[in-house]
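In this view, the complex is presented without one of its protein chains, the others remaining in place.
Coming up: chain A.
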Amino acid sequence: MKRGHRRIETQLAVIGTGIAGFAASIFALKRGLDVAQFGHSGAMAYTTGYLDLLGVHGQRIRQDPWAALDELRRDEPQHPMSKLSNPTIRTAFDGFTDALCDMGIGYTKAGEQNLSGLLPNGVAKPTLSVPKTMLPGIAAREAGARTLVLDFDGLQGFSAKAFEVNFAERWPALKSARLTFPDMENRQVFPEVLARSLENRATQEALAGLIRPLLNGAEYVGVPAILGMHAPDEIRARMEHAIGATLFEIPTIPPAVPGIRLRECFERAFPDMGVKLEPQLKVSNVEFGRSGATLFLHGPMEDLEIEASAVLLATGRFLSGGLKSDQHRLSEPLLDLPILQPDGRQEWFRHEYLDPRGHPINRLGIEVDSAFRPVMPDGDPVNERLFAAGAILAHQDWVRQRSGAGLAIATAYAATEAAAAMLA
């Protein structure tokens, strides 16, 4: 018995299945490129569902991300987003949210101002685009509307009572209650389990029937993010109708539904859109030749060889395996790309864990040129056909800057445009 062997030819090979990788595939398809994408589970699984662009700059929370980007360009010229203009970033962001809407998960279009997305612990965070299922909650809070927030017996990751208590001063008309979810008595459940169950109409009706008697004049009803996995907007609309109040979702702590929704949405839609997607295989090796690169992957029964004219690296940071660290050094494990770094681990962290300036290690990563090609220490591109995007890039601190998705989307757009120009 021989192991199977499969060869795939493609113009662009996208390595990584996080937001940067998926965004890159979407932009490449729009450019008419032939795309293949590879990866595994990663940081995207943990997202709240909110798409942040730039929520914090100069150690302050920012309402206007576009003005903050102007300042970023001035203050942090090496930041990956500083290489891009606001119109370019907006085009990228809109392209991504439009694609998500087309694939069945409604997202709001990027506005002029950040929204205050509700978080499960009862605070709000600055973000640019939110799932449409979560939007009414933002309006309810701003209006201080009469709102009922619910949780469920045995549910992990969200407490309605804690949410109510944390918002109590600013939002006195907010009340909470606990329900037993239909057919989920006496068990510990993750939000995912409830979301799967709500894919069924019978469960939707049963739950709406439990909520209705509790309304007591509430105009809004907030539930943890559990309104189905594959058609959340439809389910929200149907249940809202049945309940008779505006329904919205609140993100839960991971493992949460919004990240699973995104992953399953891409996995469901991409094959039909024409992307050759292998969402459970990591690339184990890449060799560059004269006219492109060969990627090597190993499935359970077969080996894959991908011949690509260009490669886009979007493998994320430590959690996703895009970067590695040992006692002394930070490295990029797939291509061993150079990483500019201080000598020794003691320089990676500041003394205070909560130092508002953040830790140097969070800004280490892959250096790229203006065409988003990884560069050697002398500034020359590592290879004309290699591009990089997303959290793996150096000179950004997306956690602190509240810019996770925005950074991924904007740099994926720029890197894909550069790859398309090279291939043209």
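In the analysis below, a contact is a pair of C-beta atoms (placed from the backbone, for glycine too) under 8 Å apart; a residue touches a chain by one contact, two chains touch by 3 or more; residues count from 1.
Everything that follows uses one rule, which is that contacts and distances are computed from a predicted model.
From the set "Electron transfer flavoprotein subunit alpha/FixB family protein", "Fe-S oxidoreductase", "ABC transporter permease" or "Response regulator", the protein name that UniProt assigns to the chain left out of the figure is "Fe-S oxidoreductase".
Screening A:L72, A:A92 or A:M229 against the full complex identifies A:M229 as the residue touching the chain left out. The omitted chain makes contact with just one of the residues A:R178, A:R268, A:R329 or A:R357: A:R268. Looking at A:T97, A:T246 or A:S320, the residue that reaches the missing chain in the full complex is A:S320. Although one chain is not displayed, chain A still touches it through residues 1-2, 6, 40-43, 45-46, 156, 187-193, 196-197, 199-200, 202-203, 229-230, 254-255, 260, 264, 267-268, 271, 277-282, 299-302, 319-321.
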